[in-house]
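For reference, the structure discussed in these notes is given below.
Removed from the display is one protein chain of the complex; every other protein chain stays in position.
All chains are identified by letter, namely A, B and C, in their written order; residue positions are counted from 1 within each chain.
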Amino acid sequence: MTLIYLMITCFLFLTLMAGMWRILRGPTAADRMLAAQLFGTTAVAILLILAQLAEQPAFRDAALLLALLATVTVVAFVHRAWQTISESEDESS
Amino acid sequence: MNPADSLTILLLMAGAFFFLAGTVGLLRFPDIFTRLHALTKADNLGLGLIVAGLVIQADNWAIVGKLLMIWLLVLLASAAACHLIARTARRKKILPWKR
Amino acid sequence: MILSLVLRGSVFALLWWALTEGNFDAWWLGGILVMAATEISRRLIPARTWPLMGLLRFIPFFIERSLISCVDVAWRALRPGLHIDPALVRYPLRLPEGFPRIFMANVVSLLPGTLAAELEGSDLFVHVLDGRSNYWRELTQLEQRVAQLSGVCLHAIPGTASRQDGS
Partner (left out) sequence: METLTALTLAFDVLLALLLLLTAGFALFGRNLFRAIVLYIAFGLLLALVWIRLDAPDIALAEIAIGAGLTGALLLSAWARLERSDDNQAADESSQSGQDQTRTPH
């Protein structure tokens, strides 16, 4: 069982690595933000599996907090940052 | 290996597969709207299946409740975030990619 | 009145129980927080009847559709070549204002090949992943379900599909 859990976490990690390509490449700010959101969800999944693996209930608290705060950054991005800038700059910067 | 364990393994692998699909979609799809499609589905079912796999292994009902709560929170968050981004993209007159 | 307070309180107590994973060492803190949450929810959320049975019936439908949707998206993403034909469509909602519409807009994003782009008056702008798929039936079906869930009936016939290009 432990082996399977570890394999799944490693696999999820590899998908994280692949997702980083989207953060690096963009092209728009929103694309990068989406990749960050996927990072958050994957991290939640990894945390939940690690909680089961290490039999540490506290890890699930971290996952819960992560699930809560993933929205905060997206909302901050959409309301504070993305709406104020025009699309042309968005592409170039 | 007992049936519960094998079911967990199956569900976890399916969940990981959908995470992979979500990432590949995020990398391959051409514009922000289509990428949102890939992302929300991975959020929904990828995490859902992993949570389902862990629920089977949970020691007591409180843990089941907590796992489901986390899944629902992520669902709510991703649906809201997805709607926000899609709405702003539309208001900013970002044209959807066309074949 | 008393009954609704007790109900709310027990829901929050249940949440506390799940959050602490059945550990009642800090029950006094939990008790205070449950009472505070009950009071706050009483002020913020007006009393209404919750469609519990409707929700229970909605869950299997939701799980089935999201399974299909994820397999669909995964298949499109992993197959070589781009198998998508995105379009932005306007879907005239027949649901009443308020909770049903918002619920619908949120669930649409989680279901097969559809994504809520904007809720404008009684129109829901939906981005579909494949314009050739049967997304319209999907939407009407979902609307039916949401109507059932919130206990309203739909009467008007929805307008014809209008494919909106661009903005």
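The working rule: contacts are C-beta pairs under 8 Å (C-beta built on N, C-alpha and C of every residue); 3 or more make two chains touch, one makes a residue touch a chain.
In this text, all values refer to a predicted model and were calculated from it rather than measured experimentally.
Enquirer: The chain left out here touches which displayed chains?
Expert: A
Enquirer: Touching residues of subunit A against the unshown chain: what are they?
Expert: 2-3, 6-7, 9-10, 13-14, 16-17, 20, 23-24, 26, 29, 32-33, 35-36, 39-40, 43, 46-47, 50, 54, 56, 58-59, 61-62, 65-66, 69, 72-73, 76-77, 80-81, 84-85, 89, 93
Simple rule for what comes next: only the chains that are shown with their structure count from here on.
Enquirer: If you average the Cα atoms per chain, which one ends up farthest from subunit B?
Expert: Result for max centroid distance from subunit B is chain C.
Enquirer: Between subunit A and subunit B, what's the gap in Å when you average each chain's C-alpha atoms?
Expert: Inter-chain centre distance comes to 11 Å.
Enquirer: For subunit A versus subunit C, what separation do you get between their C-alpha means, in angstrom?
Expert: That gives a centre separation of 23 Å.
Enquirer: Can you check how far apart subunit B and subunit C are, centre to centre, with Cα atoms defining each centre and the answer in Å?
Expert: 15
Enquirer: Counting only residues that touch at least 2 other chains, which ones in subunit B make the list?
Expert: Those would be 22, 24, 36, 42, 46, 63, 66, 69, 78, 80, 89, 91, 93.
Enquirer: For subunit A, write out the residues touching at least two other chains, lowest number first.
Expert: In subunit A, residues 57, 60, 64 touch at least two other chains, as defined above.
Enquirer: Within their complex, state which residues of subunit C touch subunit B.
Expert: Where subunit C meets subunit B, its residues are 14-15, 17-23, 66-67, 69-70, 73-74, 76-78, 82, 84-88, 105-107, 109-110, 113, 115-118, 125, 127, 129, 165-167.
Enquirer: Considering only the defined contacts, which subunit B positions touch subunit C in the complex?
Expert: Touching subunit C: residues 17-18, 21-22, 24-25, 28-31, 33-34, 36-38, 40-42, 44-46, 48, 60-63, 65-66, 69, 75-76, 78-80, 82-83, 86-87, 89-91, 93, 95-99 of subunit B.
Enquirer: Could you list, by residue number, the parts of subunit B that touch subunit A in their complex?
Expert: Interface residues on the subunit B side: 5, 8-9, 12-13, 15-16, 19-20, 22-24, 26-27, 32, 35-36, 39, 42-43, 46-47, 50-51, 54, 57, 63, 66-67, 69-70, 73-74, 77-78, 80-81, 84-85, 88-89, 91-94.
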